[in-house]
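First the structure, which I've put down as structure tokens, then a few questions once you've had a look.
What you see is the complex with one protein chain gone and the rest in place.
Going by the order they are written in, the chains are A and B; count residues from 1 in each one.
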Amino acid sequence: MLVTQVPTPPPVLQLSGICKRFSGVIALNDVALTIRAGEVMALIGENGAGKSTLVKTLTGIYQPDGGTIHLGGQAVKFTSPQEAMRAGITAVHQETVMFDELTVAENIYIGRQPTKGFPPRIDWELIESEAEKLFARLEVNLPVRARVKDLSVAQRHFVEIARALSQDARVVIMDEPTASLSQREIHELYRIIGQLRAAGTAVIFISHKFDEIFTVADRYTVLRDGCFVAEGALCDITETDLVSLMVGRAIHQTFPKLDVDIGTPLLEVESLCHPTEFDQVSFTLRQAEIVGFYGLVGAGRSEVMQALFGLSSNVTGTIKLNGQAITINSPNDAIAHGIAYVPEDRQHQGAHLSLPILHNITLPILSRIGFFLRGRRLQENAIARHFSEQLELKCSYLTQNVSELSGGNQQKVVLGKWLATNPKVIILDEPTKGIDIGSKAAVHRFISELVGRGLSVILVSSELPEVLGMADRVVVMHQGHIKKVFARAQATPENVVAAASGSELPSEEAAA
Amino acid sequence: MSQANQGIKAIFKQREALLAVLVVVMIGLVGLRAPVFVSPTSLANLLTDSTLLVMLALTQMFVIVTRGIDLSVASNLALSGMMAALLASKHPELPLAVVLLVAVAIGLLLGLINGWMIGYLELPPIVVTLGTMSVYRGLVFVLSGGAWVSSHQMPADFVAFPLGRLLGITHLVWIAAIVIALMWYLARYTRFGRDLYAIGNEPASARYVGIDSARRLFWTYGLSGAMAGLCGYLWVARYAVAYTEIAYGFEFTVIAACVIGGISIAGGSGTVAGAVLGSLFLAVINNALPIMKVSPFWQSALTGIIILTAVLINARGNSKGSRQILPLHLVNPSSSRSAA
Partner (left out) sequence: MNSSTATAAIDSTGSAKTSRYTIVDRPAFKLKSLLGRWETLLALLFVVVFIINSIVLPNFLDLYNLADGTFNFSEKALIALPMALLIICREIDISVAGILALCSVAMGLAHAHGMPPHGLVVVALATGTVCGWLNGFLVTRFALPSIVVTIGTVSLFRGLASVVLGDQAFTGYPKLMVDWGQGYFFGIIPREFVVLLVFAGVFAVILHTTTWGRRIYAIGNNPVAARFSGISVDRYRLVLFMITGAMAGLAAFLLTGRIGSTRPNIAMGWELEIITMVILGGVSIAGGAGTIGGVMLAVMTLGIVTYGLALANIPGIIMTIVVGILLLITIALPRLMRGKKTAK
């Protein structure tokens, strides 16, 4: 085989020694990243490894405490997102930065609409024609006059990519772009990334899905606990090695699974239907069992759980607890029956950030404490303290506001609150999303303890290792339906991911 | 939108078009009952009567679009108007243009005070304008000493201007027409206007893409104030009297006109046509009641019912229902979703 010496082009973007800390917590520690023009770099790391902090530093939202950024050989400093954008670094976020009421074309040019004539007026014809040209280049069919609120997630991503292109971006950062995309849309995205690459744009691709990484990226950079671990070409490494670089330890050790006796069916859900969110959802939860609910983002899992918890209307179907049919029309009903729901969005749905820890924990059980709370302060404090200590909550005092705690500790407050309701069934919706590794492990240990005490757990998660490691059975949902239910022994990554993507053949998901 | 959706149905889907039709229908209905209502003189009067409300509703629209509210417009109007009246009565030799400019300048200043607190200090608009509303109204009293400025104290040209005619149309209507055109231009063709929609839509994203929200809000409230200043002169001149309580409560009428015109209190959406039509709607009601021999005491109650109905109708359009997760193609078996 002939090995030709190809002169490598200078890197488009070079980060070295990047440090960032937030009030004592070190988020990034001496991180390096190098990317060349026309290259797709996969940025890999677990949740909490520092990927999003790094992205925010790159896009000018954060300023690094130390280290340098070189763009095209020149040292740069971004004090605002606009500066980063003007320099040619743009990001396509998971939650797109879009203006729903404005049109696609306007979203691309917002803040910098071209003007013509005197008195200067915005040149709408130019904006629309340029937008159409951009989409033609991307070979995407999108009406430029559509309002963004009418678009799907994939289409919003395409608009953001178009916006990046229109700014002559030299580096495009894509943060988990394939979450809630269909297979066909994912392939369109791959095609667009290919185009960007051909045009000489560098792409930083952040994803948890190794099949995608190996399909679309050239090189990888691994971060762990805020530190740079390794980088290299993807053709030179295997998935297993990547995973161990990411995790720093073998997977099976992070999921302490106690052997518990799984009992009789506790919760039986039959034919739960909603007009638009899910259809014919049926499953059983047994005593001391952990049932994992896996699926792509937007598959409808949270919606099913919220319906179980009484948060939705228009739900039909039967729910049986211990063989008895029960009606749940409101969260109060659910709580009374011993069902607890720990929601996905900790900050908006789970906790009252500006209220003290104490008030957060006792909120659902106030009626059990009594009407006049002043006189029962000791009792209330005791309850809150009990659950805080049990979860090893790190706080200064019980009357501290939840907003002052770290993400992991905030999650503990929310968990504590629901445990205080003395539930039989606890539904955990993405309980370890966005929290640091240490707290994640603690949560997993705790889940095992819960079932050891006789509780039953429904674990909704988009993290495959978590589901495979913790669940006794895995229910896979896709577009509002239950696609398949796997017992622990049959749940392999390939099977589960295939079912979640809606395809029938497990081999289809294997990386090419 | 497929071609098949065009036609009558599409027109009715548009809120503003529906409102326009409603206004015409209302005028027609009243005209059936009292034909004098649809006479050219009466309609011209209607137009003239609606001008001040239209102009104030237009600038209030920009404020509401940014997720704000300006409760101080009526007090601003009163203060600017009183100052203009006092100035003109004490210095009748001053040209009218100067007096007008002074009124606008005062209104602008009062509005910028709001804008500074809301844009730069980031204080809540409702509380700020509540405060300035009280202060400005009180200042009218302080300035005038509680005395009225009546028509014989005002110079002749001062009083005559608003209702003077140019080519058969009152100056008020001309001014309103110019203002409508200016506001439409502002909303559609300037970065200033587009930025306001972005700010109202997603304040955080607006900051992310580089929009200077503080400066934009500063000038938005300034604009609202300047318009109040202009209308202050026009009001005082047209009714030929200035006293402390003029336009008392008018800010709610202005906001009502915006709400009826489909401008959402949540911000981010609203059209010039909507503000104009909402104002016309209210003006028609106000003018029709005496002609229909409805007791004036019913006016307030009817306005309230209309506002509530308008809010209810507008809310239907914004139903934040559940997400569509189930694939629609299940009903109609075809290929899976594409980006088209």
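Everything below uses one rule, namely that contacts are C-beta pairs under 8 Å (C-beta built on N, C-alpha and C of every residue); 3 or more make two chains touch, one makes a residue touch a chain.
Since we're looking at a predicted model, the values are computed, not measured.
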| item | value |
| --- | --- |
| Absent-chain contact - pick from A:210, A:341 or A:486 | A:341 |
| Options A:232, A:317 or A:364, residue touching the unrepresented chain | A:364 |
| Residue ranges of chain A at the interface with the undisplayed chain | 309, 311, 330-332, 334-335, 341, 343, 348-355, 358-359, 363-374, 376, 379, 381-383, 385-386, 388-390, 392-393, 395-400, 417, 420-422, 449, 452-453 |
| Positions on chain B where the hidden chain makes contact | 69, 117, 121-124, 126-128, 130-139, 141-142, 146, 244, 252, 255-256, 259, 265-266, 295, 297-305, 307-308, 311-312, 315, 320 |
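Note that only the chains that are shown with their structure count from here on.
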| item | value |
| --- | --- |
| In the complex with chain A, residue positions of chain B that touch it | 185, 188-191, 194-195, 197-198, 201-202, 205-206, 208-211, 268-269, 321-327, 336-340 |
| Of all residues in chain A, those that touch chain B in their complex | 61, 80-82, 85, 97-102, 106, 110-113, 115, 120-122, 140-142, 152, 154-155, 158, 182, 184-185, 188, 274-279, 298-300, 303, 312, 314, 479-481 |
